[in-house]
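In this view, the complex is presented without one of its protein chains, the others remaining in place.
A, B and C label the chains in the order they appear, each numbered from 1.
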Amino acid sequence: MKYGIIGYSGRMGREIDALFREKGHEFALGIDDKKAEIVSNPEVLIDFSLPFALEKTLDLISKYKCPLISGVTGYTAEQMNLIRALANTVPVVQSFNFSPGIQLMLKMTRLLKESLKDWDVEISETHHRFKKDKPSGTAKMLAAAVGREIPISSLRLGNIPGDHTIAFGGLGEILSISHRVLSRRTFAEGVILSADFALRRQSGYFTFTDVLFQE
Amino acid sequence: MKYGIIGYSGRMGREIDALFREKGHEFALGIDDKKAEIVSNPEVLIDFSLPFALEKTLDLISKYKCPLISGVTGYTAEQMNLIRALANTVPVVQSFNFSPGIQLMLKMTRLLKESLKDWDVEISETHHRFKKDKPSGTAKMLAAAVGREIPISSLRLGNIPGDHTIAFGGLGEILSISHRVLSRRTFAEGVILSADFALRRQSGYFTFTDVLFQE
Amino acid sequence: MKYGIIGYSGRMGREIDALFREKGHEFALGIDDKKAEIVSNPEVLIDFSLPFALEKTLDLISKYKCPLISGVTGYTAEQMNLIRALANTVPVVQSFNFSPGIQLMLKMTRLLKESLKDWDVEISETHHRFKKDKPSGTAKMLAAAVGREIPISSLRLGNIPGDHTIAFGGLGEILSISHRVLSRRTFAEGVILSADFALRRQSGYFTFTDVLFQE
Partner (left out) sequence: MKYGIIGYSGRMGREIDALFREKGHEFALGIDDKKAEIVSNPEVLIDFSLPFALEKTLDLISKYKCPLISGVTGYTAEQMNLIRALANTVPVVQSFNFSPGIQLMLKMTRLLKESLKDWDVEISETHHRFKKDKPSGTAKMLAAAVGREIPISSLRLGNIPGDHTIAFGGLGEILSISHRVLSRRTFAEGVILSADFALRRQSGYFTFTDVLFQE
């Protein structure tokens, strides 16, 4: 497929570009706040930029009328509405975490929250020292999956790509689920799955959970 | 509820008695090979005695016509048949492991094995230095839940009551589930759940898995 | 030895009493804000009460002229001075954590802080849901052993007796030390070691580190 990347020179942008090339896909467009490289019309747009760039993203989708895969975090409620509105005309896959393991972790968490209503729950996440947001978007998704107020501990340590643990504690036992990213390539693989999925849709708003478990 | 305990002064018997009292239930009967304490008619009988005491258990059920929660291990096939026959007239919940956490761990393992067919799986368990069997029965249950040959690492360390971990590893990420017993109280909690469950049934043979996930 | 306990009916008080009896020592005195039980003159006084009871402790030491083992937390600077003054006349062993493992963890932390000056450090501790202070005194001791500002994550989960981890993270690797209490008996054993140590001294202020590593 011909792909375009918004947030092209960011860490995830480069990782995605490298994997798409490796898999034989064709680079069509790369855009950043500093530069733009346009080779051809993209069949899918992948956005790993920052919230302030949303207008640019909307312009590009309106121009190319192609699916959007969005991994941008930190949108306001208004910006989220714009993304959802977009899904009326093109397929949109939006997620804060494109790792299959995290999706399974969310699924298990939903399963446990019913059975362990009276147990304490604690979420902890550890990331590299360069990560600026606290807690991670994934930790917030885990808390949302439990559906009640959950404390989140955020550790910043060396160059850890991303560890998450959710622990359920009763008076006699502890049950926990842990996830550890070994390399950012994991997310890039999730983006490819999402692009494949989106290209088979006409329009609609989807999450990475739909990509993995629908169909 | 009014409860009776067979194997009253054993380690599990005392733990169960303590938790039932704490939860406001009413002690009705406590029986042992040495003594019997009968206060009133029990609404449920809990048996954590030994196989040789089965006749006594059958007598008591026949007298009180109440549900049986059995955690006795080591019955012969014939004795098992007697237990199952009992289930024609009263509800029987029988299990070798009344920890809710382990049951949930088994359930999650079954869920993951479908999604992670191509991933590596490793099970490890750590128990106190006095444990004689290797690997633990629970580790074997976990391996059986995956449904293929899984390596099990067994560690013996200090006085650890029982840790189990099952880890699934892909090339970009690791997903694992861990369980840790803090005290025998956990099994007593499983017995309370089972008693509640049995009191809402007319008859039938059930396992602890039914207690947790049926209805 | 003949022992007295201040804070006799608290959780640690009862644990200490049980272990001293088990080891064949002789109960001499048990005091609480509610009641006092005096059998004979103690050869050592063990204090696991609260800061407000310090006056009572000073009275008892002045009366019996015996060593003091103090595990009281939360003293003011002034109260700490009174404790130190006491050490001019009797041996005093004071610690916020009588576990040998934690002392070794502190020792290793001091060893690492030199070598890993440029690494990130994160401390996390997990305790039962009933624990009121946050972070734990032990976590604060670990941070002090590193000698710079260290973030501490505090988790409250089920009935965990006490887990502590200190992790050092560089860009290429993570090194961590973890400690897990299996039962409060650990602390009672540290108190016995301290009492033995104090009985061989004339006077002086000691920590549990001295008990373990001096001599």
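Points to keep in mind about this one:
Everything below uses one rule, namely that a contact is a pair of C-beta atoms (placed from the backbone, for glycine too) under 8 Å apart; a residue touches a chain by one contact, two chains touch by 3 or more.
Predicted, not measured: the structure shown is a model, and the values here were computed from it.
Under the touch definition stated at the start, the shown chains contacted by the missing one in the entire complex are A, B, C. The chain that is not drawn here is touched, among residues A:67, A:91 or A:158, by A:158.
Screening C:40, C:62 or C:115 for touch with the missing chain picks out C:115. Touching the missing chain, out of C:62, C:76, C:183 or C:203, is residue C:183.
When you scan B:18, B:36, B:144 or B:171 for touch with the missing chain, the hit is B:171. In the full complex, chain C makes contact with the omitted chain through residues 99-101, 104-105, 107-108, 111-112, 115-116, 168, 170-183, 185-186, 189, 212.
Residues of chain B in touch with the missing chain: 119-120, 122, 124, 126, 129, 151, 153-160, 167, 169-174.
Where chain A meets the omitted chain, the residues involved are 158-161, 182-183.
In this text, only the chains that are shown with their structure count from here on.
Rounded to the nearest 5, the angle that brings the Cα atoms of chain B onto chain C is 175°. One simple way to say how far apart two chains are is to compare their mean CA positions; for chain A and chain C this gives 46 Å.
Spacing of chain B relative to chain C, judged by their CA centroids, is 37 angstrom. Put simply, the C-alpha centre of chain A and that of chain B have 40 angstrom between them. Residues of chain C in contact with two or more other chains: 158-160.
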